[in-house]
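The complex appears here minus one protein chain, its other protein chains still in place.
Should a chain be cited, it is by its letter among A and B, assigned in written order, with residues numbered from 1 in that chain.
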Amino acid sequence: MSAVIQVENLQKWFGTRKILDGINFEVREGETLVIMGGSGCGKSTLLRTLVGLLQADEGKVLIFGEDMAHASEDKKNEIRKKFGMLFQGAALFNSLTVGENVALPLKEHTSLDEEIIRIIVKVKLELVGLTGFESLKPYQISGGMKKRVALARAIALDPKIVFYDEPGAGLDPITARVIDHLLMDLTKKLRMTSVVVTHEMNSAFRIADRMIMLHQGKVVGSGSPQEIKESKDPYVQQFVRGEINGPISFKETKEHYLKSIFGGDVGL
Amino acid sequence: MKIQVKNQSEGFVYVTLEGELDFDSSPAIRQEFTKFTEKNPTKVLINLKKVTYIDSSGLATFIELFQKMKRSQGKLVLFNLSEGVRSVFEIAKLDSIFHLAKSEEEALALTQ
Partner (left out) sequence: MIARLSHFLVTVGRNTQLLLIEVGRLSNLARHFLYWTFAAPLAGKQGLRRHSFVQQLIFMGNESVFIVFLVTASVGAVLALQAAYQLRQFGAVLYTGALVSVSMTRELGPIVTSIVIAGRVGASITAEIGTMKVQEEVDALTTMGIPPVPFLVVPRILAIAIMLPCLTALGDLIGIFGGYLIGISGLGLDSNLYLRQTFEALIPKDILTGIAKSFVFAILIGLISTYKGLSVEGGAEGVGRATTESVVLSIIAIIVSDCICTGVFYYIFP
């Protein structure tokens, strides 16, 4: 299987803080890759850099062999037509109906007739199980349905890759599962490649063909779900089991605390 | 994408498609379809043997043709679909609605 996305030595700073610290990985055609990690590990920044919402400071993001990180804005928009993205909050356009939301990429990027677009919208909505919802506005449907509409919109142009930002966020466990199933189902049926960013372990193990784990802007573990489960790496273990004590600390050290109160010159 | 339209006999259209039916090529194919549907044919056969790929717009173009044929009470049969092309119809759950034949003979039999 060939790689559709290759990330090489990706680095990103926010001011003086290094958020992504030399990330390397690849995504193979047809697989579902889950990127996981705790809050603030850099996974959202990684995703936003992959799709070109943030500019990488160093390194390459090759999508179908074309470097997203160093492309002109026009070139980026060309590459963007080949993938879809599902946002955490669905990000549907509230002024448009469900049908118009799904139709938008088709209207913008193709010269298809209105009638053909109308048919495509119907087919896509059926794929996500929402036949007959075309004329509703986003505020009239539930959170889970919004995500499904957003998914229909993401696959409107038959992309080969779909990025998912926390697909289960803000949903009840059952609805989150429905979205997971839909994701797996569509990835297989439509022969797409999926890249999923999440911190939900259950969901991650359910959908992943392969996973990578981030901590402080670095890849600390990668492999199949089985390999991740059995990993000896202390970071990975702590995260998989959801333990409080371990190498990932949630508190600053005592030294830090005293330093912040008394300044740097306290003799400790 | 290439298209060849032959009027076999009165009301019988035989179409051969070749190549990829995608977002770029489907508007032109749709126009060709419109040309012969205006004459309200009773039978339309489409040979998809050399079609390597169809996307959503291709599928939608066939759906529209199907609707028009149905309205004028004509018959539309697609045949020689590759596995990939067939799966596009299956995913959209339309493989049982369309007449999809395996061979030309079967297609001809279906139009009788």
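Here is the rule we use: a contact is a pair of C-beta atoms (placed from the backbone, for glycine too) under 8 Å apart; a residue touches a chain by one contact, two chains touch by 3 or more.
Predicted model only: the values in this text are computed from it and were never measured.
Asker: Which of the chains on display does the removed chain touch in the whole complex?
Answerer: A
Asker: Taking the full complex into account, find the residue in A:Lys18, A:Lys60, A:His109 or A:Lys229 that is in contact with the omitted chain.
Answerer: Only one of A:Lys18, A:Lys60, A:His109 or A:Lys229 touches the chain omitted from view, namely A:His109.
Asker: Going by the contact rule already stated, which one of A:Val27, A:Val51, A:Val121 or A:Ile228 would touch the omitted chain in the full complex?
Answerer: A:Val51
Asker: Pick from A:Gly89, A:Gly129 or A:Pro173: which residue touches the chain that isn't shown?
Answerer: Among A:Gly89, A:Gly129 or A:Pro173, only A:Gly89 touches the chain that is not shown.
Asker: Name every residue on chain A in touch with the hidden partner chain.
Answerer: Against the missing chain, chain A presents residues 48, 51-53, 73, 76-78, 80-81, 83-85, 87-89, 91-94, 104-105, 108-109, 153, 163.
Simple rule for what comes next: only the chains that are shown with their structure count from here on.
Asker: How big is the gap, in whole Å, between where the Cα atoms of chain A centre and where those of chain B centre?
Answerer: Whole-Å distance between the two chain centres: 38.
Asker: In their shared complex, at which residues does chain A touch chain B?
Answerer: Counting only chain A, the residues touching chain B are 109-113, 115-117, 119-120, 123-124, 126-127, 156-158, 189-190.
Asker: Spell out the residues on chain B that touch chain A in their complex, using ranges where they run on.
Answerer: Against chain A, the touching part of chain B is residues 23, 26-27, 30, 55-57, 59-61, 63-64, 87, 91-93.
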